[in-house]
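The complex appears here minus one protein chain, its other protein chains still in place.
Here the chain labels run A and B in written order, and each chain numbers its own residues starting at 1.
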Amino acid sequence: MEKIYSRTKTIQEDKVSGFCPGCFHSTIIKLIGEVLEELNVVDKTACVLGIGCCGLHMDYIAYDNTTAPHGRATAVATGMKRANPETLVFTYQGDGDFAAIGLGESISAANRGENITVIFVNNGIYGMTGGQMAPTTLMGMKASTAPKGRIAKEHGYPMHMCEILNQLTAPAYLERTSCNTVANVIKTKKAIKKAFQNQLDGKGFSMVEIVSNCPTNWGVDPLASLDFIEEKMLVEYPLGVIRDK
Amino acid sequence: MSRQFMKGCEAIAEAAVRAGCRFFAGYPITPQNEVPEYFARRMPEVGGAFVQGESEVASINMVYGAASTGTRSMTSSSSPGVALKSEGISYCASARIPMVYANVSRGGPGVGSIQPAQMDYLQATKASGNGGFQMMVLAPASVQEVVDLTYAAFDYADRDRNPVCLLVDGVIGTMMEPIELPDFKSDEEVDKMKEAKKSWACVGHRLDYPNRSWIEPGHWKTSDMQKANEDAAALYKSWEKDVQVEEYFVDDAEIVIAAYGISARTSKTAIDILRKEGIKAGMIRPITLNPFPHKSFENLDYSRVKAILDVEMSIPAQFINDVAVGVNNRCPIETCLCSGGNLMKRSTIIESVKKINAELGGK
Partner (left out) sequence: METNLCIAGFGGQGVMTIGKFLASATCDSTDKNVTFFPSYGAEQRGGTANCFVVISDEEIGAPLGDVMDDLIVLNDPSLQKFLNTVKPGGNLFINSSIVSGDIERDDVNVIKAPVTEIALVLGNSKVLNVIMLGVYVGYTEVVPPEVVWGTIEKKLGSKAKLLPLNREAFERGLAIGREYKNN
């Protein structure tokens, strides 16, 4: 029988992911690994992981990586890339990391047009710490620190990072995707590939924002989380290419 | 080599470049602005990278990233800015990343004063971040020593895979003095130093899980974390061999001044004047604040030494805590302090010594 699919070698063979059932993190890191192999750049890749569930990847991925202090991944990546331009450097960050505590670093790295790639996983909530409100939490959505749900008067409105970064001149590529359907998974992989290729071509700052889920902290089963993305998240965070230059 | 007239802050930068530093990130804060400004001009000339970070927090993390590639890297700041860097410094220490940072320190807690002081002693030597890590802390007392210690700091950092702190008080950072510069490490030497770190550097490796570069600023497994802490503790203990100290007229001194950095410089001239008046004063000046030269204080002949005078530009006194360990209650420790941006005056030190001398002589 012909083997038409095998697991990416960028994830250790003997490891079983510790992510919650249905979580997209496993899917996304697999897509990244496949892209790295297809681009034949695994041996020149360094990943900077954010803090939170993102950081759990450190134990699974088989290529060079480090963990940045919470929110500082794009600063760490800036140093890595400037000191060693031949390395493909990407950050992998959640919404608390990228859009809350790391907002200054995120915008500044984008504004400098750093030749790095950001994989921004937005599930509208803090996962690892137990479901606290994020800057990307939807209006009315409950969180452990917003027990009555997000209220505009108290918490303001969800932040749209692609659109915020689109105010800047320097970024080369900004796209928002999701992994809630097979078609969207394929689109996400394409976007990741483009974002990496841009870096190899020296085009500068590229980011893929992936609208993701958190069945555990959303308090729904994995299948229901897909519906929630389709019906709620994608209304607030419409998919598509926001910048491509 | 002929001598040049250079500012302390610029000397930090030039010595670093000559030592092979090829990455610098920093953020403006008085009184160390000449450090990033110098690097901004100099780095392009030597093929290095300079980034003005959007904050001290970003800058230290850029250094964390750059140093993770095996590139000799540094940052600098002043007191409140160093406080902001403390998380990144702790990450570097935990991940065992060699890097150098300079604290050109100023007065007071909070925003403090922009004038020189020595208020960051305990922060630098005991707790530059969470988690009980340590660094070698070097305290120059002249611009020439700034050059020599900065140059050496990169070697210590690489040897130990650990951050090194240069505690340069604001006076030393802003004053100018004649200096002689060390050799410029060639491009070949710089490449070689980087290549030597490739086994652990985060630059991309052939797919081989056990041998991937995994720069870990922490550990999930408690046994791994304990092992890392034990390794670090062993490293800190090994620094006993690296102690540097200047002893000035200690052999026959009855009153021994304990001071470092600019306070020690001023104390030295005070001692010269006191000796001309027949007062047997001497001085112990730690050049390495960590490792601290405890032995110099332990080994004093306390049948002769009547008192220690702790001279520092900090209120409350901080350095005194380490002095007291070696003295171990065998003689009184008096203080001569100033703070807030005022410089320690020679006359104040002289008066303090004379006062002690009169009190003890009267017994």
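Simple rule for what comes next: contacts are C-beta pairs under 8 Å (C-beta built on N, C-alpha and C of every residue); 3 or more make two chains touch, one makes a residue touch a chain.
As the structure is a computational prediction, the values presented were derived from the model and not from experiment.
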Check your understanding: Out of all the chains shown, which come into contact with the hidden one?
Key -> B
Exercise for review: Using the touch definition up top, pick the residue from B:N130, B:S238 or B:T269 that touches the left-out chain.
Suggested key: B:T269
Review point. Pick from B:V82, B:A117 or B:V171: which residue touches the chain that isn't shown?
Key: B:V171
Review point. Contacts of subunit B with the missing chain: which residues?
Key: 3-5, 30, 114-115, 171, 174-178, 262, 265-270, 272, 343-347
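Here, only the chains that are shown with their structure count from here on.
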Practice item. Mind checking the centre-to-centre distance between subunit A and subunit B? Centres are C-alpha means, answer in whole Å. Key: 39
Practice item. Name, in rising order, each residue of subunit B that touches subunit A in their complex. Key: 22-23, 25, 49, 51, 53-55, 57-59, 61-71, 73, 87-88, 91, 95, 201-209, 212-218, 220
Revision key, fill the gap. Listed in rising order, the residues of subunit A that touch subunit B in the complex are 9-10, 12, 41-46, 48, 58-59, 62-69, 72, 75-84, 86-88, 104-105, 108, 112
